[in-house]
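Heads up: the structure comes next, in structure tokens.
One chain of protein is taken out of this complex; the other chains stay put.
Each chain carries a letter (A, B, C, D, E, F and G) given by its place in the written order, and its residues are counted from 1.
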Amino acid sequence: MKIGQGQKLLFIGDSITDCDRAKPEGEGLFGALGTGYVSYVNGLLQAVYPELGIRVVNKGISGNTVRDLKARWQEDVIAQKPDWVSIMIGINDVWRQYDLPFIKEKHVYLDEYEETLRSLVVETKPLVTGIILMTPFYIEGNEHDPMRRTMDQYGKVVKKIAEETDSIFVDTQSAFNEVLKTLYPAALAWDRVHPSVAGHMILARAFLKAIGFDWDKSNR
Amino acid sequence: MKIGQGQKLLFIGDSITDCDRAKPEGEGLFGALGTGYVSYVNGLLQAVYPELGIRVVNKGISGNTVRDLKARWQEDVIAQKPDWVSIMIGINDVWRQYDLPFIKEKHVYLDEYEETLRSLVVETKPLVTGIILMTPFYIEGNEHDPMRRTMDQYGKVVKKIAEETDSIFVDTQSAFNEVLKTLYPAALAWDRVHPSVAGHMILARAFLKAIGFDWDKSNR
Amino acid sequence: MKIGQGQKLLFIGDSITDCDRAKPEGEGLFGALGTGYVSYVNGLLQAVYPELGIRVVNKGISGNTVRDLKARWQEDVIAQKPDWVSIMIGINDVWRQYDLPFIKEKHVYLDEYEETLRSLVVETKPLVTGIILMTPFYIEGNEHDPMRRTMDQYGKVVKKIAEETDSIFVDTQSAFNEVLKTLYPAALAWDRVHPSVAGHMILARAFLKAIGFDWDKSNR
Amino acid sequence: MKIGQGQKLLFIGDSITDCDRAKPEGEGLFGALGTGYVSYVNGLLQAVYPELGIRVVNKGISGNTVRDLKARWQEDVIAQKPDWVSIMIGINDVWRQYDLPFIKEKHVYLDEYEETLRSLVVETKPLVTGIILMTPFYIEGNEHDPMRRTMDQYGKVVKKIAEETDSIFVDTQSAFNEVLKTLYPAALAWDRVHPSVAGHMILARAFLKAIGFDWDKSNR
Amino acid sequence: MKIGQGQKLLFIGDSITDCDRAKPEGEGLFGALGTGYVSYVNGLLQAVYPELGIRVVNKGISGNTVRDLKARWQEDVIAQKPDWVSIMIGINDVWRQYDLPFIKEKHVYLDEYEETLRSLVVETKPLVTGIILMTPFYIEGNEHDPMRRTMDQYGKVVKKIAEETDSIFVDTQSAFNEVLKTLYPAALAWDRVHPSVAGHMILARAFLKAIGFDWDKSNR
Amino acid sequence: MKIGQGQKLLFIGDSITDCDRAKPEGEGLFGALGTGYVSYVNGLLQAVYPELGIRVVNKGISGNTVRDLKARWQEDVIAQKPDWVSIMIGINDVWRQYDLPFIKEKHVYLDEYEETLRSLVVETKPLVTGIILMTPFYIEGNEHDPMRRTMDQYGKVVKKIAEETDSIFVDTQSAFNEVLKTLYPAALAWDRVHPSVAGHMILARAFLKAIGFDWDKSNR
Amino acid sequence: MKIGQGQKLLFIGDSITDCDRAKPEGEGLFGALGTGYVSYVNGLLQAVYPELGIRVVNKGISGNTVRDLKARWQEDVIAQKPDWVSIMIGINDVWRQYDLPFIKEKHVYLDEYEETLRSLVVETKPLVTGIILMTPFYIEGNEHDPMRRTMDQYGKVVKKIAEETDSIFVDTQSAFNEVLKTLYPAALAWDRVHPSVAGHMILARAFLKAIGFDWDKSNR
Partner (left out) sequence: MKIGQGQKLLFIGDSITDCDRAKPEGEGLFGALGTGYVSYVNGLLQAVYPELGIRVVNKGISGNTVRDLKARWQEDVIAQKPDWVSIMIGINDVWRQYDLPFIKEKHVYLDEYEETLRSLVVETKPLVTGIILMTPFYIEGNEHDPMRRTMDQYGKVVKKIAEETDSIFVDTQSAFNEVLKTLYPAALAWDRVHPSVAGHMILARAFLKAIGFDWDKSNR
């Protein structure tokens, strides 16, 4: 298990991370972590590793692209002094190219995405114990679908940066793909983007596997 | 994994099971299963065993005692034709003895509890593949606390009936006790009864372990 | 223009038709026709053919399948004494097979769909001036997508029944397909089912073309 | 068709244009364009000319007179860098003279109206591909009605300015007059000002005819 | 002053009478009489003739035609045992002919109107001290406007029945006409039907003049 | 009739004047004048003297004392440039002495009241055509009631200032007293302060009599 | 202390008793007893005599007169099997004579009041340990005020019945009178009827004194 005693684990991202978390703080009781994968990760960490006293903080904001993360990185990440930072970004960077094709100023293309994400990771690495990079995803089983194809490109960039920077890599698209062999996308997300409880469990499990969480650990 | 292909798994209980599920149906999309352990069990089953096509139905109703379950058993359990039935009841049977001590008609004492629960299990057993009996619990680490002591007695009855009827037994109190070695009750539930996300994860995990769920299963 | 002076044109269907229409009546001022293609058809008929005094009635109900239409046909169609009946049904018949794959009692398979729809049309034909049959649709450009493929089968059944019964046929899937050559589905509908204003205009225009509406008519 | 590939078409005006559009932006998904003629124009442009990728922006604000447009022209028009600007203003300039006759500081009389509107058009013309000037209207068939008579004078001013500046001219009053031959005003607008869906379709159609929209265009 | 000591004065009609009165009772404190002319009549009667102890009851219901009055006459008028009955009905009988011209079953034409109103008055006359008949009205100064012309015909019927049955007659149209010499309709009612406070004062004053109310009475 | 052609009549005061008027403006359509005596005065002026085009403005604010009026006099009275100003203030000045007897900083005693009111009137007189001074009141028939006795003293101050400054004087207490001979206070106001519709009609009538309003004027 | 171990004490009355209690039950946690004197009595009994386990039930309903109590006596009192019944009724019986003087069918005059109250007490006496009769009250210090004078007559009837039937008598009017020597009514109740917290404490204290409650009891 990679997260250590008393460490602070901060999640940042878009609506998938946000899930109606408390603002501005994003930590504490009464649903402060929202209702998505961040809350499930925290719940399972507390349930199985209560003795570690891990702090989970949610700094997701709906609709964000990597451009938005950059603008608030200093305040919402660096100033929080996390030990671990988990980043999942890129869905809106791609989606706007497909649902608002004519409003080009809202698109974040691959070059800007890669450059911005890399600079955030590189800047942050010296200040933390570790970084977890989760790919963006699109809950569409057809690899030739245009938006899925684009999303896969963004996912490859995430993988590349993870390798370059020795970050923990979580391939969320791949995790969804396994389930999409059996289930049609509509069973996991009404819009192929915002997952059901099952979809968030897929995300939480992929994350937890990557950090060495042991489901069968005896906490006696 | 004990639940088989295409089987229907029905949960019944009180507010811990209910968690704002859709009524009357308690099955389907958009939060129909509520926001508690039932929803998490279903999410993890769908995430890890999508190929099994298990149907999860939530028939919890807040405030119920075993007396209430009996009154709606025909309609809410038998008529649903489940393959598996999971029962977690007893918290209100005990709680009313402590928070409304003078209103005795709302108390369900141990004898009535045992007799009623046994008759429901015995009646149902021939109609289903299996029954899961979850103990009621009280998120209080002190075994000598009066309400905890009473709750433990009710839990023992559940265990006895599980053994008599060869049902799957889930000791939720024991699962909470492990975590209470480290965390104070207030960190898991504001009133020692209604759990946080972490508390519901403890319940979901205890349930899933009992039915042979494999977290590390590859679903490729 | 096929709809004549003072005739009553009744639309029936699911949420695409419903669009928050007034209930139970579905006719009159103040948004009684809802905010979808029915309202646009009515608006354009009133704008261009005010002298005809056509009555438009909306009897769509969200979530309906052809099985639901059958159950309310006598009250919501026959008893209204329409001159024209427009039917667009089948999306939920198919969708439930994909978003709730395990709840099979909510699926309406092709045989039942065809049989039910045909019997409704045959029963109604002698009582009205004409029937318009609109295909169900799925705003997905990939013909090999499983749900799109299924939807196309239901659309073929609609076409077959239209030909058998000499009804006016509106191929809504085909109308969407034209636009999907240029636009990605997310630009027309967040869930590939519930269209934007542009999507409802596509439906309204396809309908109006089929009944001989003349956009360039001078109403002087 | 006068609007070209990728061009931005900006509408400005009063409540007839506004129709509960998103503020401040007035562009995008989920009803951002409101529920009136602007939304219908956009819907039909997207439905019939999806390949053109036209951007429609709604900058209407309820209650505005030409005096209000002048105050926000720099920010809401010039700074948006539109290719086309459509202006429909004047209803409140006139209406306040009739519904609040004693509060004279809210009236915008003909001289101020003409001078202000002309200066906005003249200032904007060099910066855009084209300007569309829509007359204000009053849904009253009686030409001798005092408010209708005044509105007609404002409409004539719009026509004059359109001719002077070589703008596209849309005579909305005339479009309504055609329908008022058959329908009584109350069938189109409860207050003779805010149109029903049919009334907004009359406006959209008048606009679209003026810009060379082809309803029968094949978009294959 | 025609209303005597302790008498009950019941008003019945449509939305002009209703004005959000309490239902079902329509009598008592806290706005039970609504916010229109009935409330003003009652307020002025209490202010100037407190010693008479007159009871005012409001039985108006929005949207009613004379056909609706007939249906509830036994319960809402006869069973109330009023001493005086004031009737103002007919606006919706006429309006529906103009705003919903195609839905003919909602129109109440002149013959039915006259026959129904007369039978209600004749039936009631022997049971009460007196009946006040108020004409319907349309706040439109142009006598040649089609809806005004129709409304005037209904008003004439009211006058005829008042004369036949020796009822007190209140010509509300005439009262509005006086003010319309100076004010445009929009200053009195946004839809020419539902009056402003000033419009309801015109109604109240016309009513009070007809029953011999003395504004200058000293109540010392 | 003392108010002349096109003059502006401004009311200022406390909750009796305010009555949920629009803020900040307090003039215009749609209940902008509130639901109390100011609205009734305006309604009757428009109904009987429409040709005068009198503007009524309501600047009452709930809870105000004369101390509050002084603080906003420049902005809410002088800057509005009224022709006539009607002031009714003092109820809260007195009431706080009785319902919050221990919070003395909220009491405005007679000396401060007199001095402040006089200075406001004297300052304003040269700027307007006329001032109307309405006494505060207490709807209690017993002159020996302590709060009534105090209120009467404040009323006498108002009368004195009216005489000194040649203002129009309206004795609202006296107007209520007449009705209180017959009705118990609870029939006019639940708290002896906030009048029913009848109570506001008493105020409106007292005001209108003082300015020479002629109820029987023919406005033909 | 007259209420004994485990006894049930039921309060019935009007809005003073009701105070937004839970309905239909009126017993239990979370404000089920409302926010008035019943809740305070219960709170003080639990605080000082927890060992007695007294059950308090609130069956007050706003607006009730003794006539209403009679109609629901069987269900709301007898069927509850109380040991003690406390009745406070009569305020509305009197108030309606003053605030709705013309609606005589809502008045309950002294004869009916006395006869009805006596029959309820006599009927109930054999079934319970004891009855507490609380007078109605009017928070008005002037004994010559008409409504206060009437209320005093009703209070005398309550005293007479208490003496006849050997019930415990609570003179609430007298309790308020003591405080009214110092405080003006408006400081205790905005309408002289619905008390502030202080007013409800006066009621609770008067009740508790009558049943022998000992504030200084040591509950060690």
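One rule holds for everything that comes next: contacts are C-beta pairs under 8 Å (C-beta built on N, C-alpha and C of every residue); 3 or more make two chains touch, one makes a residue touch a chain.
If you're wondering where the values come from, they're calculated on a predicted model, not measured in any experiment.
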The one residue from G:87, G:117 or G:202 touching the chain left out of view is G:202
Of F:99, F:114, F:140 or F:171, the residue in touch with the unshown chain: F:99
Touch residues of chain F, complete complex, unshown partner: 99-103
Absent chain, residues of chain B that touch it: 95, 98-101, 142, 144-147, 183-184, 186-187, 190-191
Against the hidden chain, chain G presents residues 29, 31, 33, 35, 39-40, 42-44, 46-48, 50-51, 178-179, 181-183, 190, 196-202, 205, 215-216, 219-220
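Note that in this section only the chains that are shown with their structure count from here on.
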Dist(centroid_CA(chain A), centroid_CA(chain C)) in Å evaluates to 40
Distance from the CA centroid of chain A to that of chain G, rounded to the nearest Å? 62
Which residues belonging to chain G are in contact with no fewer than two other chains? 99-101
